[in-house]
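Report on the following structure.
The complex appears here without one of its protein chains, the remainder shown in place.
Going in written order, the chains are labelled A and B, and every chain counts its residues from 1.
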Amino acid sequence: MKGVILRIQPRAELVDLVHELPPGDILAGALALASSFQFFPPGTVHLVVVDPGVGSSRAAIAVETKNYFFVGPDNGVLSLALGRDRVKSVRQLANPKLQLKKVSRTFHGRDIFAPAAAYLSTGVPLREFGDELPDYERIRFPWPTGGGGRYTGEIIYIDHFGNALTNLPVELDVFRNADGVKVWVGQRKQPFPLVNFYGAVGKGKPLGILGSAGLLEIAVNQGNAASQCGLKVGTRVIVA
Amino acid sequence: MKGVILRIQPRAELVDLVHELPPGDILAGALALASSFQFFPPGTVHLVVVDPGVGSSRAAIAVETKNYFFVGPDNGVLSLALGRDRVKSVRQLANPKLQLKKVSRTFHGRDIFAPAAAYLSTGVPLREFGDELPDYERIRFPWPTGGGGRYTGEIIYIDHFGNALTNLPVELDVFRNADGVKVWVGQRKQPFPLVNFYGAVGKGKPLGILGSAGLLEIAVNQGNAASQCGLKVGTRVIVA
Partner (left out) sequence: MKGVILRIQPRAELVDLVHELPPGDILAGALALASSFQFFPPGTVHLVVVDPGVGSSRAAIAVETKNYFFVGPDNGVLSLALGRDRVKSVRQLANPKLQLKKVSRTFHGRDIFAPAAAYLSTGVPLREFGDELPDYERIRFPWPTGGGGRYTGEIIYIDHFGNALTNLPVELDVFRNADGVKVWVGQRKQPFPLVNFYGAVGKGKPLGILGSAGLLEIAVNQGNAASQCGLKVGTRVIVA
């Protein structure tokens, strides 16, 4: 993919966002993108290939938002980021002149997405790539329940540090005044404190924290929360 | 290695080809290079250090082909790529002026290959590096047997998605008309279909596919073929 980009745009500055995503994990890709895209310079082209449905009927898209461009499969991997920047246009990638001459059915990252990202960076306008689409695919994401200061959510992702991401977003009213907020995880009777930094609890102690993805995370100070607390995707988390 | 290159050529655009090769796995390196070098811009210098024999008598070489330069140990890791581009010259890296002042016997990547790649990128001609060599080392690669529409090969590599690469190249006559081609793997009585994309079979179903390395691959749609089908390097594969 990088070779393809550099053939089209020799002056591209290529930045790898993440090297450790589990293969085909759309949610992991969506979270990694959503927690970092906004730190890049305006105009950056974000190219994402977490694409388990390559060769199926899912569309290939390019999206222009207020500040950025996004290129990738329309399988939800872009959707958490797109929800945080104003979407101006969604286009299908359908122009064979802006793809490799020979497009395989197994590696659209190389054959379709990489050329699109490179041509966008050279200034080719979005409308050249294909038809406008009415919308993009949203990722399936379990929604927390509750209200009025008490919410029930669940763990949706465990990262390679063993930190557990929940589906409880920072925007919930319960987090507005974080003082004295408590976090119950799984079957445990004892709540974890909600803190502002890992070192606010002793080494090896569990905690809740509002992390860089904009979601409540369960962590252990200098430890691995998933293995230490027996956390899995789907483990219930209550915050009050 | 990157520091060494940037000292010699501050404007180098450095691209990492792959981060996950098993240490010392010459075949894995050769396959990764062979399936991607041709997508880079003409004139690219490909620097490869999979070098389990560092410090032994294997030569250090630079090769000029029709479109590219290659630098690395002469242990076969370059050979699959070199077989796909016309070789113009093979030279030994023997000029101490084009190496680090102090050459270790454990890290030629840093001390010999990286400076050579950097100097090549600045335009130093290949003849300055050392004597012309008559040939380069070929990788040991089991050869499929058979003919007339039926070939017996084996699995030679399993990648980090669990896809299994065979030694059966796309050039075999049996693949010319892929309709109805069947793939028998190991002791299984039931053949796998040869398809054009993963999603052509149901989720979790095995398949054969002609992959980006130019070889028949055994995969599972959205799954791990190696663990699911009990595949190992050496497992027999028949195509007919």
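Basically, a residue touches a chain if its C-beta (ideal position, glycine included) is under 8 Å from a C-beta of that chain, and two chains touch if they have at least 3 such contacts.
Everything numeric here is computed off the predicted structure, so don't read it as measured data.
Of the listed residues B:V54, B:V77 or B:A116, the one in contact with the hidden chain in the full complex is B:V54. Of the candidate positions B:G3, B:P42, B:G148 or B:G180, contact with the unshown chain belongs to B:G3. Listed by residue number, the positions of chain B touching the unshown chain are 1-4, 6-7, 10, 14, 16, 19, 23-24, 52-56, 104-107, 110. For chain A, the list of residues touching the undisplayed chain reads 13, 15-16, 19, 36-37, 39-41, 44, 160-161, 196-200, 209, 211-212, 222.
Quick note on the criterion: only the chains that are shown with their structure count from here on.
Distance from the chain A centre to the chain B centre is 32 Å, each centre being the mean of its Cα atoms.
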